[in-house]
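In what follows, a structure is listed as structure tokens, so that the remarks can point back to it.
A single protein chain has been removed from this complex, and every other one stays in its place.
Should a chain be cited, it is by its letter among A and B, assigned in written order, with residues numbered from 1 in that chain.
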Amino acid sequence: MTIQQTDMATYNFAYLDEQTKRMIRRAILKAIAIPGYQVPFASREMPMPYGWGTGGVQVTASILGPDDVLKVIDQGADDTTNAVSIRAFFQRVANVAVTTHTKDATVIQTRHRIPEETLGKGQVLVYQVPIPEPLRYLEPRETETRKMHALEEYGLMHVKLYEDIARNGHIATTYAYPVKVEGRYVMDPSPTPKFDNPKMHMSEALQLFGAGREKRIYALPPHTEVVSLDFEDHPFEVQKFDQPCALCGAEGVYLDEVILDDKGGRMFVCSDTDHCEKRREEGHRGPLAAEAPEMQS
Amino acid sequence: MYVAVKGGEKAINNAHRLLADRRRGDRSVPAVSLEQIVEQLALGVDRIMSEASLYDRELAALAMKQARGDMIEAIFLLRAYRTTLPRFGYSEPIDTSEMRIERRISATYKDLPGGQLLGPTFDYTHRLLDPDLMTDGEVDEGIAAEAETGRTPRVSEILANEGLIESDGELPDDHRTGDLTREPMEFPMERDIRLQALARGDEGFLLALGYSTQRGYARTHPFTGEIRIGEVEVLLEVPELGFAVSLGEIQVTECQMVTQFKGSAKSPPQFTRGYGLVFGQSERKAMAMSLVDRALRAEELGEDIVAPAQDEEFVISHSDNVQATGFVEHLKLPHYVDFQAELDLVRRMRAEYEENQKKQEGNGGDTLEAAE
Partner (left out) sequence: MSDQPLLRVNAVTKYYGGRIGCEDVTVSLWPGEVLAVVGESGSGKTTLLNCISTRLPPTSGTVEYRMRDGQMRDLYRMGEAERRLLMRTDWGFVHQNPADGLRMTVSAGANVGERLMAVGDRHYGKIRAAAGDWLGRVEIDVDRIDDQPRDFSGGMRQRLQIARNLVTGPRLVFMDEPTGGLDVSVQARLLDLVRSLVADLGLSAIVVTHDLAVARLLSHRMLVMKDGHVIEHGLTDRVLDDPQEPYTQLLVSSILQV
């Protein structure tokens, strides 16, 4: 029998061996040096499936140190199953402190949302990315898209936006909305709603993007210019909700729609659970706060 | 009130416990042992080893048991384990011409040196469910043919002696063999990396692609030059000793397809090849692999690329079943934030449409407003 019945403690800190971490850190450094450029890396098989955050996990595992404080969110919430699972993984293999509070975290791994609270210097936001290539659905061939990025040939991207307007009257992209980084590379911000795009611009935090299955890492160093693609006469707009959070009354934040009954009853609540909790602790109340049953944290 | 997939740790733990319970099943039924899996479900074990790129029958059996028989789940488990193993070095290339052969057939010759050896094959069985297997009855010992020792020449060598078949393929002298599991995948690929991807590619996917080449989606005119199954030695060069040491034997299946000749009146034609190599006894996979290998050489051999099996980027990007299942199954994860964004847009567009309709009815209805 070549396998011992050991527990996870015999794995290296944060699971990955040091050689692998070094390889990934080199890729990260290269990505930071060329903001928005997708750096290929030798993604490892991880104990969770491809498509479930292996890229983000590998990036986090490579930068995590014993003094870090880790927050993991999915859809903006700390307690969705995948976020719970990833947080538990790091607790076991890194014995690192974890938190649900955005401002206390040094590393935040996220799927599909950027926290509402502005991130500060010294914080790192690690995004889970399914398809890193913004041109992928316009041009399936990697050999072609690589050339397009190298030669800054992004006409095809704008053709798509033009067609959207000609056909629908609107740009039809509502998430994974492409951005131009430092006036050079077109980048996919991961499937965050376009609502979150402005948060990437000139952030004080370091933003890292990991795509495990597609084997790419890219980055936005702090204070990077990130501009959403648009037309002058059809400027980029974030979506607006016509009501505040039903629980904490917050406005100008992204809301989740929750179906209450089968007669069309619905309520809108903060997607960012930490933000909502904090506001309620501070005494803010939304219109349905009294009626809504106790939310599980 | 249901709010998203708010399972929390408790729900996940309960799910794991239920899974373990179901995996074990009825406690009055004896638990299946790893020895039983290794011995009696050997072909499943072989597939798991091949597609996980790890040769260890016991571990593959453990993976199969833990995965409750789900092959791709088992392959995933074994691959994840493989990632954590330290590497001592790379072996010498295995020499299949020195194989201790258990099965060896060729469709291109009626008889040939070394003979045709059927081995333990399903090939000529009648697919009738056998009620005898419902009980643990006596099974006769197999009748072993004289063990083939020493070198059995390959069919491709027989053809090569007459200059009829292309050589084994050449890479430049300074070429370092790549490792698909250690380097980022980039296109176009060298053949060594491509073959690695095919060796660990999904059997079903490659089978379908190979099949397609037989039905007109590209055409390679394949003949099975040889399939051989048996044990080969694994040799590791040890720097301190200065010579190679045998680590033991592994069982492999090798398939050489003799395919469409290349050449014309001006340059003498030769048959070309497709190659398949997998762990254990996995004939179907080795054959499919060789068909797809040949199809993917279309560009190298100056053939028109007209079919999916010839499209390297398409085939290799989608041949890894662990990646494929990860991404397909990730659709189960919550996507409600993005869906909310789509809902918003669709509702807005519908509202605009209603407004336009109302406006038109107000105008008498027959001015066509082109979409802005």
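By definition in this document, a residue touches a chain if its C-beta (ideal position, glycine included) is under 8 Å from a C-beta of that chain, and two chains touch if they have at least 3 such contacts.
Bear in mind that the values here come from a model prediction, so they are computed numbers and not experimental data.
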Pick out which of A:22, A:121, A:167 or A:223 touches the chain that's been left out of the picture.
-> A:167
Check each of A:30, A:136, A:158 or A:284 against the chain that is not shown and name the one that touches it.
-> A:158
Contact residues on subunit A toward the hidden chain run 150-156, 158-159, 162-163, 165-167, 230-234
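To be clear about the criterion, only the chains that are shown with their structure count from here on.
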Hey, how far is the Cα centre of subunit A from the one of subunit B, in Å?
-> 33
Contact footprint of subunit B on subunit A as seen in their complex = 1-3, 11, 17, 40-47, 49-52, 54, 74-77, 79-82, 84-85, 88, 111-113, 130, 140-143, 165-170, 172, 174-176, 191-195, 213, 215, 239, 254-258, 260, 269, 271, 292-293, 295-296
Which residues, counting only subunit B, touch subunit A once they are in their complex?
-> 1-9, 11-12, 56, 58-59, 62, 76, 79-84, 86, 181-188, 313, 317, 322-323, 325-330, 333-338, 340-345, 348-349, 352, 371-372
